[in-house]
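One chain of protein is taken out of this complex; the other chains stay put.
Each chain carries a letter (A, B and C) given by its place in the written order, and its residues are counted from 1.
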Amino acid sequence: KSKESRGILGIKEEVDRMANFKGHALPGSFFLLFGLWWSVKYPLQYLSQKLNKKSHRTHYFQRKLHALGCPAGMLAEQFVPDGPHLYLYSGEKRDWVKLMNWQHSTMYLFYGLSGVVDVLTYMFQVVPQGLDRLMLSVAVFVEGCLFYYHVLHRPMLDQHIHSLLLIAVFAGACSILLEVFLRDNIILVMFRASMTIVQGTWFWQIGVVLFQPWGGPVWDENDHSNIMFLTMCFFWHWAASVAILTVNYTLAYCTKSQLNKQMQNSVSERHGH
Amino acid sequence: KSKESRGILGIKEEVDRMANFKGHALPGSFFLLFGLWWSVKYPLQYLSQKLNKKSHRTHYFQRKLHALGCPAGMLAEQFVPDGPHLYLYSGEKRDWVKLMNWQHSTMYLFYGLSGVVDVLTYMFQVVPQGLDRLMLSVAVFVEGCLFYYHVLHRPMLDQHIHSLLLIAVFAGACSILLEVFLRDNIILVMFRASMTIVQGTWFWQIGVVLFQPWGGPVWDENDHSNIMFLTMCFFWHWAASVAILTVNYTLAYCTKSQLNKQMQNSVSERHGH
Amino acid sequence: KSKESRGILGIKEEVDRMANFKGHALPGSFFLLFGLWWSVKYPLQYLSQKLNKKSHRTHYFQRKLHALGCPAGMLAEQFVPDGPHLYLYSGEKRDWVKLMNWQHSTMYLFYGLSGVVDVLTYMFQVVPQGLDRLMLSVAVFVEGCLFYYHVLHRPMLDQHIHSLLLIAVFAGACSILLEVFLRDNIILVMFRASMTIVQGTWFWQIGVVLFQPWGGPVWDENDHSNIMFLTMCFFWHWAASVAILTVNYTLAYCTKSQLNKQMQNSVSERHGH
Partner (left out) sequence: KSKESRGILGIKEEVDRMANFKGHALPGSFFLLFGLWWSVKYPLQYLSQKLNKKSHRTHYFQRKLHALGCPAGMLAEQFVPDGPHLYLYSGEKRDWVKLMNWQHSTMYLFYGLSGVVDVLTYMFQVVPQGLDRLMLSVAVFVEGCLFYYHVLHRPMLDQHIHSLLLIAVFAGACSILLEVFLRDNIILVMFRASMTIVQGTWFWQIGVVLFQPWGGPVWDENDHSNIMFLTMCFFWHWAASVAILTVNYTLAYCTKSQLNKQMQNSVSERHGH
């Protein structure tokens, strides 16, 4: 990785770099949060189904979060100091205003829609089951498409690191689409969780590789071995997410079986009297 | 968007431009009509199934429309003043005559075939169920293929705006194909409806962007930000179609529940006597 | 289409041209035969299932034909006067011998294997059902792959006309693959039949377009409108196959219902005595 290209960075660039890094770290944390949340929730749900009981509250809370969080994100993208403030084009040359922010708003829009449908499905029996999954799948698919056209004309390293993200995005979209027809299939939901975790951590990786938040040498755009390493690294993230899921599943199992023991004890005691 | 390229348009070009615009607006309206019609029909059907009754008349009317409309379209394409009038090639150099019109006729042909199969499936018990869906899926797929080869060698903006259409077309074709095996699945039919609406509105968008029916500056073919905007815009159409479906579904639900109340009242009154 | 390129054809080329044409017409007729056979057989089978009886003889005959025909084809490809006679390479420079014939032999090999599995599945209960379909699907897929690499470096028109064939081939392979899990689904078998018919007729079309068996001008390789016409023409073949299937299905239905009437009459007469 060439050290020279590092020296020529001015203060302005420094600022942009940090902004760009945050731009990747924020959604990354968001996805990571959801992924981890799911990796705990679904095993618990699955294991408690075996004991014929369900916990709805947490469920509902998440749906609300999902449905309210996204519009918030949209507004943020629009009204940050250097945002488009809902202007699409300006000037007599009619240039587009801040297309980036508009694209991110669009992504948030679809996640917001899926959140709304989610809440509706939960509240009203009449909304056909599976519609929430369909909308979520569409939202993820839309995110993938926007990314695809987004990085089409970038330098090689940038394009490759984002195209790896697309593997996780589209794999996730497909598995969610299957959930429309195979609802609450534990395999599918855990796959979804792992894909979401991978997406989250990989967003961080992208930020770190392209914008060195903590300094360090710039990555050489044209060094093929960098490409090779990142390809490999992406799958390490995947392996890590599998490890996380395994741990969470085990924890969920232990707690569940603990609770059941206690209940049985209390029951037997009561019978004892 | 460069203003200069606008000045050099002559009257002849003006005429062609309007013709081209109409050529996109007409099928657009057609798809939009069907999409909206489905977005009302299927929710009603789905909700009334829950009350064990069905309304066949409207259904049959649509099938007839479908089966008769397309041949009409084909003839129109053939015998418009500057149509091929069924001539395929002419002159001693054997040049092809009006391949565009022929291609459109081909599309109409397949939609016509699917309409015919639709009517047959409705009329005769012996026609295997799902054949109508298969033919419809094939028709949509054929439309997609013809479009694909159609725009392969166009300028970038033109190609991109049409390739976005293909997303809607092929997504629609796939979901209809699924209907062969999962007949009357409310999720699938509503997805089909939304894809059809998107197709309809996007046809209009294409017409507006490429041929400025109401004047305005020509879009710069080579400005990458135009590409970025249109990608985003396509998904706004998608979001709009989702909104429309939600509204129609809600309306359908209200009317249904209204009717049921009235019926129950009348029943209870009769019992009252 | 340029007339000049026609004049420079010598006698040698005439011979090759006819050979090439036959090379496309032969498999074409083969596929056409099977397609038509299926388009009659499956409707009859489907309709007679509704009357709880089956006719196995024809079935078995076809399987035998299938299993024996292909090895015959392989031997033919190998031992025709200018065939490789099982030599793979020759000379001290170790050049490959007649790779074309070898490729065709490979295709026959897989169709032969699927035929053998077909017969075995029919003869022995222990062979798992669906294996015959899997092998057939693999055979069609292999044909497609070989074609794909086969035409990769040809002139534009040649490549395009063959790539259209691949649509029919791979669509067929997928539908047959579905048959592994949805055995004897009337929709799937009729789709398979139509794809096979299209393949057959399109082979003929390719032969006619590239090698003018009955003279006529050579097609201009670089005229884009030729590409456009052929794309359209391919789907006309498809539409024709749909028409054929409709006719055959109707005929099958009429004959069946005729037979049933007669049987019922004879039964009632017997009861009359």
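The rule is simple: a residue touches a chain if its C-beta (ideal position, glycine included) is under 8 Å from a C-beta of that chain, and two chains touch if they have at least 3 such contacts.
Note that the structure is predicted; figures quoted are calculated from it, not measured.
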item	value
For the chain not depicted, the shown chains it touches	A, C
Contact partner of the left-out chain, one of C:Met135, C:Ile161, C:Ile227 or C:Leu245	C:Met135
Options C:Trp37, C:Trp102 or C:Trp236, residue touching the unrepresented chain	C:Trp102
In subunit C, positions touching the absent partner	88, 93-96, 99, 102-103, 106, 109-110, 113, 117, 126-128, 130-131, 134-135, 138, 142, 145-146, 149-150, 153, 180-181
Touch list for subunit A against the chain that is not drawn	1, 46-47, 167, 182, 186-187, 190-191, 217, 224-229, 231-232, 235-236, 238-239, 242, 246, 249, 253
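Note that only the chains that are shown with their structure count from here on.
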item	value
CA centroid of subunit A to CA centroid of subunit C, Å	47
Subunit B, residues touching no fewer than two other chains	none
